[in-house]
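Sharing a structure, written as structure tokens. Questions coming.
Note that this is a trimmed complex: some chains were dropped, and none of the rest were shifted.
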Amino acid sequence: MPYVNIRITPGATEEQKAELIAGTTDLLVKVLNKNPASTFVVIDEVPAENWGTGGISVAARDRRTG
Amino acid sequence: MPYVNIRITPGATEEQKAELIAGTTDLLVKVLNKNPASTFVVIDEVPAENWGTGGISVAARDRRTG
Amino acid sequence: MPYVNIRITPGATEEQKAELIAGTTDLLVKVLNKNPASTFVVIDEVPAENWGTGGISVAARDRRTG
């Protein structure tokens, strides 16, 4: 019964999110023999101004380097 | 000082969310004698295309069975 | 397919944790008609020195008031 939470900045298409869900579930089946039916994958999309790294937000960093 | 995070797909009304908050808080008071004032309940609503189970998203599953 | 994460300081017995799991699941069934089989409840026990409120840890607060 794994629970996986993937947090990314926005912009992934529904198809890419489907690939993340399928790929993560396959990995847990392959590595730990988990049951896919009881494997949850939850994707959170975090706005770039709410995600910080190196002490500044991704939004601010992209403005500087854009 | 419990912290409870409830993650669901969207669609709950404000009244239903109020019931979840009240019911969870009551449970922690009853079972563990926690102080309601220092019990936090946070509900996250996760879009159906971002929630996977059985290797596919809830959105895709609902389209198949819809 | 709800996912619930309950974070508490240590000290709950296995029986109390079972009551939290059963009670939370019942609440989601009753309020939102969720399927218990696809309802996950995960309890995290956080050491008192790692939990802060009012700017100090619960461990420090308990030593002051103990």
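In this document, chain identifiers A, B and C correspond to the written order of the chains, with residue numbering beginning at 1 in each.
Convention: a contact is a pair of C-beta atoms (placed from the backbone, for glycine too) under 8 Å apart; a residue touches a chain by one contact, two chains touch by 3 or more.
Here the structure is a predicted model, which means the values were calculated and not measured.
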With 3 copies placed, total copies in this complex: 6
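Basically, only the chains that are shown with their structure count from here on.
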Distance from the mean Cα position of chain C to that of chain A, given in whole angstrom: 25
Chain A and chain B: spacing of chain centres that average the CA atoms, whole Å: 20
Shared-contact residues (touching 2 or more other chains) in chain C: 1, 3, 38
Sites on chain A touched by chain C in the complex: 1, 3, 38, 40, 42
Touching residues (chain side chain B, partner chain A) in the complex: 7, 44, 46, 49-57, 59-60
List of chain C residues in touch with chain B within their complex: 1-9, 12, 16, 19-20, 23-24, 27-28, 30-32, 34, 38, 51, 53, 58
